[in-house]
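Below you'll find the structure I mean.
For this depiction, one protein chain was excluded, whereas all remaining protein chains were kept in their positions.
By letter and in written order, the chains are A, B and C; residue numbering begins at 1 in each of them.
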Amino acid sequence: MQDYQHILNEIYTTLKKVKTKGEVARYIPELAKMNPDHLGIHLRLITGESFSTGDTNIPFSIQSISKVFSLAKAFQLMGNKLWKRIGVEPSGNPFNHMSLLEQENGIPRNPLINSGAIVIADILLSHLKNPKDDFINFVRELTHDDTIDFNETIALSEKRTGYNNYAAAYLLKSFGNLENDVEDVLDFYFHQCSIMMNCAQLTNAFVVFANRGRCIHNKKHLSLHKVKRINAIMLTCGFYDEAGEFAFEVGLPGKSGVGGGIVALLPHYYVISTWSPPLNKKGNSYLGMKALELFTEKTELTIF
Amino acid sequence: MQDYQHILNEIYTTLKKVKTKGEVARYIPELAKMNPDHLGIHLRLITGESFSTGDTNIPFSIQSISKVFSLAKAFQLMGNKLWKRIGVEPSGNPFNHMSLLEQENGIPRNPLINSGAIVIADILLSHLKNPKDDFINFVRELTHDDTIDFNETIALSEKRTGYNNYAAAYLLKSFGNLENDVEDVLDFYFHQCSIMMNCAQLTNAFVVFANRGRCIHNKKHLSLHKVKRINAIMLTCGFYDEAGEFAFEVGLPGKSGVGGGIVALLPHYYVISTWSPPLNKKGNSYLGMKALELFTEKTELTIF
Amino acid sequence: MQDYQHILNEIYTTLKKVKTKGEVARYIPELAKMNPDHLGIHLRLITGESFSTGDTNIPFSIQSISKVFSLAKAFQLMGNKLWKRIGVEPSGNPFNHMSLLEQENGIPRNPLINSGAIVIADILLSHLKNPKDDFINFVRELTHDDTIDFNETIALSEKRTGYNNYAAAYLLKSFGNLENDVEDVLDFYFHQCSIMMNCAQLTNAFVVFANRGRCIHNKKHLSLHKVKRINAIMLTCGFYDEAGEFAFEVGLPGKSGVGGGIVALLPHYYVISTWSPPLNKKGNSYLGMKALELFTEKTELTIF
Partner (left out) sequence: MQDYQHILNEIYTTLKKVKTKGEVARYIPELAKMNPDHLGIHLRLITGESFSTGDTNIPFSIQSISKVFSLAKAFQLMGNKLWKRIGVEPSGNPFNHMSLLEQENGIPRNPLINSGAIVIADILLSHLKNPKDDFINFVRELTHDDTIDFNETIALSEKRTGYNNYAAAYLLKSFGNLENDVEDVLDFYFHQCSIMMNCAQLTNAFVVFANRGRCIHNKKHLSLHKVKRINAIMLTCGFYDEAGEFAFEVGLPGKSGVGGGIVALLPHYYVISTWSPPLNKKGNSYLGMKALELFTEKTELTIF
């Protein structure tokens, strides 16, 4: 067996020396306040062992990583009916998200771009009894940690400035692909994005996708059929316009968020999370991407 | 001189026989209630004589025709500073209005498409003391008719269902091209679109654009420089994705609205308005377009 | 009557002082050799009087201005059947010419963009007995000048480097909108673009569009119906992505070419040609545009 702790330490040391590492997300005022120097990496094998280096116990806003949780919950609830309102293809072009929605009659390309996640939020709003409570409980259950919660300040901050999400939501509404009021859907969506988790918690939560639908306490939450499909979507759509690049350089299904977090996994083997707030031009954590490239280069453990 | 009354009568008789004439706009519930059989044509020469046939005294919702009034008012107030926030080029492609906004960083193509008119509404909101009052008074002054008013029912109807306009407004906001709150801008915009006028009133109001900036009572409202530019924009951008077709088949600057109205003019000669609610696929009054084609074919009086 | 010679002289003097005036077209090697300092303006009233200043007797490559001649000839031959293979709407977006062709199934937006003019060339190739001879004779007839000819060096130069036109032609062919071989169509097209004319000749040739279809020797070449439509297309589509701007600032139907020439006209009044090789970013002669803005500002003679 490889010496994972040593590998994580090596990566940490290498990355700590990197000077140009992008910029912290500025468009959500609360996120702009993050210390750019945080760096954490947490690994958990499917066998249960964990390895950790750096700031893996400091919670951060998981942002778009939450889209995997909401997809999982909606898929659990609705099964394949989900795909009437949303696709599974990569979005391709950074310059025409609105245009794609227009051309494709309000059916978002996939559940991991904003418009797709807004449709998922609408579905959860329609199908969960107490949407916010039920959703946070689902995340807590996956993680086995009841301290996980929304960050109201961040949710509010995004609500005040998230004009682009309002534009997408109203466009979806104009095509009849939102059942609920835009304000209600976005309130749920901004809360979902505001969830605070640390690297260790994220790693634990994603074990369900690496372990055939079973969480860290071995409870079955999702069928293998669904887990495989969620992983496929993460691989082809999980990194905005850099999904191909991530598959190419890292070779794992995963998801990033503008809070600087990334989670990735090798089915049947491991889950790994990284956190470093500065983002590259595509909106993914600069050092997080590097960390995962180094990890799969050193271990040769990828899906390819 | 040509016998204009005879020409209008002939056109009216011809058009009354047309059976397939498109469909009344359905997306605004209040507009869907219009009687599709209304047909009116009103002509006014620059010399003051008027000719009329059909339903020219029944007020209807002028909708997008109001964009010419708001453009005129904003141009009057701001001069060429206007063109920092808005272009003067035709929009071209019906399938990518949102995409154009995205690609062109939130600068709408021209003031006669919805996104452009929303920017103009934002400008008026910032520069008029009592925006709605001042604006309706401007229209009344051009028309010399104090009975002209907003239709609150239509404004409210559009507010409840105008998701596409909300999407455009939030996209503009996300690019920093709206100063005021989206709700306030759209409240003004929906009111402006709801103005009720009949063919005779519309014709009178547009005399200002045919008569070098002077209204029917000969008061100077706009410089010749500005009037020429407003006419140019009407010609290249006044009929959505059918602007080229209108220039080609009719050959006059003009503007249509989904309420079924069209106004067009030959500078220094005449203004003509038509009203027939059913629309063609491009959203312009089917019989109105035909009426204007017949009129310019018979009189040979066009700008070309 | 206005003192036109004085006005032309004033404009010439003003423009000669302009320093930053864009760059000569470089993509056709032969054109890159032009002296950037040439400047000529030639005006002809419908009554026959002519006024001239600067280099109005030096022939230059008319390039895209030839598209108006080929459109006129094809319209003369085919009538409205033409519009089955080509539209009359402005193209709008500089970034997606190929995409528009793709989305609109190989039907070019209008006859004055390259893809449209290539379809027109295909039509002429199918319908003229001796295509190149018949076409040059048509231009000579309009101009009453038998010295006008193709420039084989320029035609060849463009043939060797006109990859973009090859791409457009093959895309048209893939949609079944070219009857002839791509090589034959482009050979005709590159020859048509290579025609050499000076400002005086261009002005004379375009009298047919200002004088209800009659050329300078009063022969009827085109019906008024057709002339009006050609003028409408020039106005809405004659200046690439700057058509709205030209209508806005100048207010005349016209056509530009990358050789630095521009022709414009006021129906029933006059034709005016300018030549200055350096182009603005949109591909239109920088000083030519300025000259026409100044001319219509000073004379107030525009279609608006």
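By our rule, a residue touches a chain if its C-beta (ideal position, glycine included) is under 8 Å from a C-beta of that chain, and two chains touch if they have at least 3 such contacts.
Small disclaimer: the values here were computed from a predicted structure and weren't measured.
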Out of all the chains shown, which come into contact with the hidden one?
A, C
Have a look at A:22, A:59, A:90 or A:162 and name the one touching the chain we're not showing.
A:90
Could you tell which one of C:42, C:173, C:226 or C:290 touches the chain left off the display?
C:173
Residue-wise, where is chain A in contact with the chain that is not depicted?
87-93, 95-96, 100, 103, 109-110, 224-225, 227-229, 231-233, 235-237, 241-245, 247-248, 251, 253, 267, 300, 302-304
Absent chain, residues of chain C that touch it
95-99, 101-103, 163-164, 166-171, 173-174, 182
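By definition in this document, only the chains that are shown with their structure count from here on.
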Among line, ring, star, complete and other, which best matches the way these chains touch?
line
With chain centres taken as the means of their Cα atoms, state the distance from chain A to chain B in Å.
47
How far is the middle of chain B from the middle of chain C, if each middle is the mean of its Cα atoms, in Å?
32
Do you know which chain C residues sit against two or more other chains?
none
